[in-house]
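What follows is a short report on a single structure.
Here the complex is missing one protein chain, while the rest keep their positions.
Now for subunit A:
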Amino acid sequence: MFYSIDLTVAWAFLLAFSVFVYVVLDGFDLGIGILYPFFRKKEDRDIMMNSVAPVWDGNETWLVLGGGGLFAAFPLAYAVIMPAVYPAIIAMLLALIFRGVAFEYRWRATSRLSKRSWDAAFIGGSVTAALAQGIILGAFLQGIEVEGRAYAGGWWDWLTPFSVLCGVAVVVGYAFLGACWLNMKLEGEIQHRVRIMARAFFVATLVGIVAVSLATPFLGAGYAARWFGWPQIALTAPVPLLIGGIALLLARSLFAQGRDTWPFLLALALFALCFLGLGISIWPLAIPQEITIWDAAAPAKSQLFMFVGAIVLVPIILAYTGYAYWVFRGKLDPEKGYH
């Protein structure tokens, strides 16, 4: 028994890890789509898209691992969450289709109109996918109604002011990540504009983080007690303090010149801390406020079988994914593009 409990916790961490990797990786490439409307010149848009063309596909694979892993390790949670946020999930999937194919179609379109349409698909798809992901997060945090082993709530339960707030916060946060990525990959005049945008979205992201953090305790007594109860507060208080510290460093690096990599790395740290905060709120629930990870867990035999593979394969995946990023490192040459 002790051994199956361990596995369940291990799987919760592994899934949280893959969702986090998804959020920051696809976050910056979705962010580029969100930033597209601010750049109207074709050459600017070309190079922005090219900065993520070799990696976007791998980034989205983490979303498949998140979905597939939830299905495999916590089938009950998967079976309850998906119907609960059905319209938002479908919207996200369709949006990802639009923006995913735009990566290829944009270069094949010959007429001005069709090129513009795929740009619009890239923008609309990126914004909608980010918004839907934030809304799903909000709907999850505010709790899901369960009866027996199935979702028992209504068709529109997921749509509340809180979930929309989370949606907007995620859109803004992804735009910030995207701007930091572009700041790292581009140079010259466009980098200058990207950096200004990064500053604006940095402020907006902080506003989003504060708003969601302030609203969460009002969702239910559980969250307030978790964060403000004694003695937990000794452990929870450092998280907002660290977020404040990272924010100061980010402000410094964004307003100073010549630090092109730091803003992106610090933005990753900021997201990691927010993610940790979410984890503190939710732990150890698989579905707030109804089902714990142990209630939702697949049988030990299923979790063990996968865990053996995951422990070997995830480091290998990280290694070759890292290698792929390494191959395409450094500033992009706008004249060459990728060949």
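The rule is short, and it goes like this: a residue touches a chain if its C-beta (ideal position, glycine included) is under 8 Å from a C-beta of that chain, and two chains touch if they have at least 3 such contacts; residues count from 1.
We take it that contacts and distances are computed from a predicted model.
The protein name that UniProt records for the chain not on display, among "NADH-quinone oxidoreductase subunit D", "Thiol reductant ABC exporter subunit CydD", "(2Fe-2S)-binding protein" or "Cytochrome ubiquinol oxidase subunit I", is "Cytochrome ubiquinol oxidase subunit I". Across A:32, A:48, A:96 or A:123, the single residue that touches the chain missing here is A:96.
Touch with the hidden chain on the side of subunit A covers residues 50, 53-55, 57-58, 60-61, 63-65, 67-69, 71-73, 75-76, 78-83, 86-87, 89-90, 93-94, 96-98, 100-101, 103-105, 107-110, 149-152, 155, 298-299, 301-302, 305-306, 309-310, 313-314, 317, 320-321, 323-324, 327-328, 336-339.
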